[in-house]
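Taken from a larger complex, these chains appear in their original positions, while the remainder are omitted.
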Amino acid sequence: MQSIDLHGIVAYPITPFHDSDGSVDDKMLVRLIDRLIDSGVHAIAPLGSTGESAYLSESEWRHVVETSVGRVAGRVPVIVGISELTTAAAARRAVYAEQAGADAIMVLPTSYWKLGEEEVFQHYARIAAATGLPIMAYNNPATSGIDMSPELMIRMTREIDNVCMIKESSGDIQRMHRIHELSGGTVPFFNGSNPLALEAFAAGASGWCTAAACLIPEQTLSLYAAAQAGDMAAARATFYRQLPLLQFILKGGLPKTVKAGLRLSGLEVGAPRHPVLPLDAAGCAALAAILSAVTGEGASLAA
Amino acid sequence: MQSIDLHGIVAYPITPFHDSDGSVDDKMLVRLIDRLIDSGVHAIAPLGSTGESAYLSESEWRHVVETSVGRVAGRVPVIVGISELTTAAAARRAVYAEQAGADAIMVLPTSYWKLGEEEVFQHYARIAAATGLPIMAYNNPATSGIDMSPELMIRMTREIDNVCMIKESSGDIQRMHRIHELSGGTVPFFNGSNPLALEAFAAGASGWCTAAACLIPEQTLSLYAAAQAGDMAAARATFYRQLPLLQFILKGGLPKTVKAGLRLSGLEVGAPRHPVLPLDAAGCAALAAILSAVTGEGASLAA
Amino acid sequence: MQSIDLHGIVAYPITPFHDSDGSVDDKMLVRLIDRLIDSGVHAIAPLGSTGESAYLSESEWRHVVETSVGRVAGRVPVIVGISELTTAAAARRAVYAEQAGADAIMVLPTSYWKLGEEEVFQHYARIAAATGLPIMAYNNPATSGIDMSPELMIRMTREIDNVCMIKESSGDIQRMHRIHELSGGTVPFFNGSNPLALEAFAAGASGWCTAAACLIPEQTLSLYAAAQAGDMAAARATFYRQLPLLQFILKGGLPKTVKAGLRLSGLEVGAPRHPVLPLDAAGCAALAAILSAVTGEGASLAA
């Protein structure tokens, strides 16, 4: 089984676009990556849901992979998100990520048609056969329409060589319990549901994959630190402080709200792509108030 | 408001692939289209869900549109399915469908991110601005992840010029009641849920969009004829006869089961694309038994 | 297997209470029963959900059974509703209903605890052993918390002598299809979901169990007549006319809205029991407007 030491705060950068023509803004992308690494996050996950990868063309996607890996330059691990409708396209991107120097891939099965368990398994097996990279099986039924059971994911970690980590974003803590039970605690799992961050660490999660790190990196890191220290009271205190923001970005949609939050801090990252619309004025005002309360000061986010 | 006389059995062809290299099989595609039209269906809807359009490249998609419209050659209306993640890509395909000579488009909003009502509305409005074709708003939350309320769809028929028809595939008959109530019966609606075919006609549906016509065209047509005649007993009798097949293809997934059924009748249409797998042996045996019972004879489907 | 010729409009009377002390108003109860029978309904079902049987003491319940059966006096069949938490209490009531002269019982399993299939089966078997009356298995997960599959209910009609009819109130038309398929159309099923009345008849329902008959008896009867005649267009027309009322009473709760409707027509039937509150003023105004539109004249409901 492939392996990689992944833990802690796994941060999702957004993909910034030029307002003029909607193309990827390279300069801002590298600035955002540096900002995250400087804040202390433990890994970078470009092209996750937050990165609007579903809305990028294949060439744009390749460009963002190359730019991100190049800029991180080994400072922290890079885990690249892949969620393609066809197995062939997903495998092609896995190959590309490996060639570009990524450390791992995070694969979300997604399909127009409801897939049976065997179809999902074969999808992963075929992608794994195409790459030597460690693979994180990623369950997120709300965005992908496919709900992988803990049983299926644990089976994949046993029967497919590269599949060695699980990310659970269903928001159901019982799934994490089940993953722990089925693997005797040996398969590392990551939480992708922001408002479950406290409890996922209580349940033993290795890390928290989050776009919140774009806006409040210190707070996400302090939650992880308290959890690592096993200090339940400190973890609870910092969690409840940042919870309003976590709820807001979940409910509003990550690219939309995180881009709005970055703009509030003075970073011109552009709008999300249609059909997603920018956060409206009322939403921006609410977000500003929440950010100010969470961080203790309005200006602290400016780069 | 744009208009088109669409009614009755709107048949979805599958997209046949060469087993050798997975490319689109043009010869078989035109044969399947001729077969449907010869059986008497009232319209052809290429590149719906059944046509695996989500799994085609943009150039393949264009090729299938062109081939289909050319082969139908005005014998019946052609309504082209469009379900793209970005608004820009959907609008581009709408323009292409119009240039190719399609009579209408059927637009399914689909998005990685949950869309708000305004985002869905703008998505349709932008596509409508790009084309003069009549647009069917298509609700299918199970495949698209977006659930459009009757209220939203009726609002679109009022405020967006080209949106003039609704297709409901949620399988909830109360949605059709609501569409009827909100529009005073003036907006034509189509049923896309196969096991609801009888009741949708009872509730006043203008037509039934179905892949079942690929396998049992006569039966789907006889249900429509009985409904048109207002004969509830005859409609019920033919519906219950074909229901086992309608349930089977819904549960098994349309491209997979319809392709298997066509192969059972001797048509080599190829396998669906990965991650979708071909129907397994047990499934094929079950399908053969159902088809035989529905049609009264095993051989009747051979071309 | 026990048998009874039950069909058409099976009307639920409400249970009227004196406003003074909340006790059952016998005079009004017999008046309501006469009114229903005079209007032409095909059967009377006292102590269904609409009759607030869950809120009556055992002695009140017995009194209402005795009064109802005595007043109907054989003019139409009487089917008594039973939904008790313990099997012992349900069996005791079945015995009482038989002694009082009821023609059948309608049994809704209900339980604080989720029941397994075998527990539900044994519940029915024990009740059936206590009485010689025909039993209608009644599925209504929204009120009872127990969802009986078509498979379980058909099994009960085969393995428990008295269970010979099914009432489906889940509102899912596919359940009715399944009942028809599993029994080859031999087990009569009744619809208990008001907004599904049209489609249930299209699917072959023997009757419609409804509290709407308290307010608009002629309309419910005309829907049944059109369905019996197999006239889909006439059935649809009368259905859509009464649909706003059917939706209103479902959404608002039957005892609350039906009692309010009867009061609007001048019948002082009292309020429902706490915790259910009477329909508020805005609700009464909305109901009056709907009734007026459905019946074509405001005054037509007065006794």
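Chains: A, B and C, in written order; residue numbering restarts at 1 for each.
Simple rule for what comes next: a contact is a pair of C-beta atoms (placed from the backbone, for glycine too) under 8 Å apart; a residue touches a chain by one contact, two chains touch by 3 or more.
Remember, it's a predicted structure, so these values are computed and weren't measured experimentally.
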Homomeric complex, total chain copies (3 given): 4
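Here is the rule we use: only the chains that are shown with their structure count from here on.
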Mutual neighbours - chains that touch chain B and chain C alike: none
Magnitude of the superposing rotation for chain A and chain B (Cα, nearest 5°): 180
Chain B and chain C, separation of their C-alpha mean positions in angstrom: 39
Whole-Å gap between the CA centroids of chain A and chain B: 35
Inter-chain centre distance, chain A versus chain C - centres from mean C-alpha coordinates, in Å: 52
Sequence positions of chain A contacting 2 or more other chains: none
Complex contacts: residues of chain B adjacent to chain A: 49, 52, 54-55, 83, 85-88, 109, 111-116, 118-120, 122-123, 126, 142-143, 145, 253-256, 273-277
Residue ranges of chain B touching chain C (in the complex, touch as defined): 171, 173-174, 177, 180-181, 185, 195-196, 198-199, 201-204, 227, 230-233, 235-236, 240, 243-244
